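Notes for the one structure printed next.
Only a portion of the chains appears, each positioned as in the full assembly.
To keep things simple, chains are lettered A and B as they appear, and every chain counts its residues starting from 1.
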Amino acid sequence: MTTLLFLIGGFLVMWMAAGFAMLEAGLVRSKNVTTQLTKNIALFSIAAIMYWLVGFNLMYPAEWMMEGYLGPFFAITALEPVGLDAANASLDYASVASDFFFQLMFCATTASIVSGTLAERIKLWPFLIFVVVLTGFIYPIEASWQWGGGWLSEMGFSDFAGSTLVHAAGGFAALAGALVLGPRLGRYVDGRVVPYPGSNLALATLGTFILWLGWFGFNGGSQLAAGTVGDITDVGRIFANTNMAAAAGSVAALILTQVMYRKVDLTMVLNGALAGLVSITAGPLDPTLFGALWIGAIGGVIVVFAVPMLDKLKIDDVVGAIPVHLIAGFWGTLAVPFYTEGTSFVTQIIGFLSIGIFVFVVSLVVWLILKGFMGLRVSEEAELAGLDTTELGMEAYPEFAKG
Amino acid sequence: MTTLLFLIGGFLVMWMAAGFAMLEAGLVRSKNVTTQLTKNIALFSIAAIMYWLVGFNLMYPAEWMMEGYLGPFFAITALEPVGLDAANASLDYASVASDFFFQLMFCATTASIVSGTLAERIKLWPFLIFVVVLTGFIYPIEASWQWGGGWLSEMGFSDFAGSTLVHAAGGFAALAGALVLGPRLGRYVDGRVVPYPGSNLALATLGTFILWLGWFGFNGGSQLAAGTVGDITDVGRIFANTNMAAAAGSVAALILTQVMYRKVDLTMVLNGALAGLVSITAGPLDPTLFGALWIGAIGGVIVVFAVPMLDKLKIDDVVGAIPVHLIAGFWGTLAVPFYTEGTSFVTQIIGFLSIGIFVFVVSLVVWLILKGFMGLRVSEEAELAGLDTTELGMEAYPEFAKG
């Protein structure tokens, strides 16, 4: 049954890859849509290969999983043989394949976060090389500190489904990239922010709904056990809380943009829902529904304030991934002790900072190396003309005239 | 296992929210797409909060679920504590969280139906306030008459998954709104109907497929039990019948529009599939596959005739929600006695009318109050320019020139 939970959870999280692709394709301008779609399907594919080749065994080193043994860390993931021996056939057995499948989806999610922030100006191949490093090494190393039984878990850090380990980590890698890459041309002029509206809000909304759906797998599957009725009941609690936090984040952004700008801002509402989801991810089991509501709502509020704040700092985050994943991820991690016994604010902050600093510094180094060796950014002409024609020679909407 | 059924069913029905959003965004004109998307994500979020705050306990009043007790009806939903005690750990145990999660999705669906009919002319906030009342009070009260063990269930009324309780109820609320709101400007001129074609039929088709998929959760989960192999086998029957009814409704509309108009009409085919689904929803378990076929096919036929009929009455239903959900919902409710023993046509009609009158009258009063206090309709200028620029200041497709 735990295997089944991993499989259902895993296909739901896999679906989040489509959600990120649609969200990002909807929020970039139409001249960059093909490139954004290509990055999303490519990063998901690369993650699948790198996490198999290196990541999974780096994250959960275990003798019995190693085959083609090259050293304690660099064993390639191997599955158990077909046909389970009777000794293992208990209801809470989790097969290696299902565990690998489920954990891989978290690794891919981390990479998806990065692609949104850096859209519309980064070259395809340096980005994909960064994905190789992120999914093969950076994510597995930091995640092993907690989920691999490392020092953070021994210290008492608590991050149920990855507000810090997945979302904030993706956000830190994106932040490092955004600083190295710089903002899009013409985005900040004379202290003013020039809006670059997304080309297809229907796609962006679809992407958000997909992510919302996939999150039930993300948080629910992280129960990591489904052998008993009690486990499944806990998964139910997680579903209800996850949904509540998303709803609260969305409503908070809805009301706040109406109050602050006199007009509701759909992209803020979408990001508010996502921020609510990120906020509850560190502790979706223990809060009451009211707890999920206020934790998620604060996530929504964070987004409305953090997006313009980043723009003030001239950090150009095309889809708002840093507010949603990094800042709301911090909030979610911090909020755990309100409902989960045996956790402390100090430990939560230490855990968040440790992972943040590690991911940020290593990512920064990787981005700088990539910049030095092959250049990160397309030429000015290419950026103005759009990456689709210049990088790929293929438009996403070739027949729709530009207004 | 029942908990698991609720969770799987629930995430499928949650996905229907995305289906409604895409269907409606595809069927409105592009100048109103952002507004329609905003309404859909906002109504789903509001439903989640209102159904928790009021609705669930209003619908299923039960001592043991009450916490923060304010009176027999207004208790806020509370979950059981984490960790199930052994006494409850049977295979057919359904946790409160999973039940709440599943039932919430039905409540949200009711609200989704309303947004389509009233599109392209209603203001955002009065609509959202109506959603507050509908999801917090109107739906839970009428649904409790049947599913809360109220007088309709005692009378022998039968509505397995909600042809009347969800779909027709949503349709009646929409009808009341359409009457108060009036048709879109320029829609009916000199006794002629001016077609306002949907802006994106690919999205509308995607939305229909999403709804079709989600309906397996809607009808299958309504078995409400999965503790035995027999229960799961019944869920299988429901899946097969649900699919058959949708297919039959689609094919009926396909053939009928070819015969009547010499050209197949895709939007009719989509609505035919949906009407087939609504038609089987009152009784998806008992019919044979042939039963599901003819019940669904009549649903498809109903749509093809009802859409022009509504236009004759100058009731402007942007997406065809009243034919699909109200009229096919009536048909589905009426058809139950053909296959389900112990039901009668008279009881079905009484049940349908009771719920219809209640929802229609209360909705009418709410719409009229909202009209009096804050106005329901945008200005003529705003309607002509589109709600996206005037209400939200944000276009869905800013770069696609208008043809």
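The working rule: a contact is a pair of C-beta atoms (placed from the backbone, for glycine too) under 8 Å apart; a residue touches a chain by one contact, two chains touch by 3 or more.
These numbers come from a predicted model, not from an experiment.
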Starting from the 2 chains in place, I would like the total count of identical chains in the complete complex.
3
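FYI, only the chains that are shown with their structure count from here on.
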Go ahead and note the Å separation of the Cα centroids belonging to subunit A and subunit B.
32
Residue positions on subunit A within touch of subunit B in the complex are 8, 12, 29-30, 197-202, 205-206, 208-210, 212-213, 216, 220, 228-230, 232-237, 239-240, 243-244, 246-248, 250-251, 254, 258, 263-267, 269-270, 273, 285-286, 288-290, 293, 397, 400-403
With touch defined as at the start, can you tell me which subunit B residues reach subunit A in the complex?
1, 3-4, 6-8, 10-11, 14-15, 17-18, 21-22, 25-26, 33-34, 37-38, 40-42, 44-49, 52, 76-80, 82-84, 88-91, 93, 95-98, 100-101, 104, 124-125, 200, 203, 206, 391-403
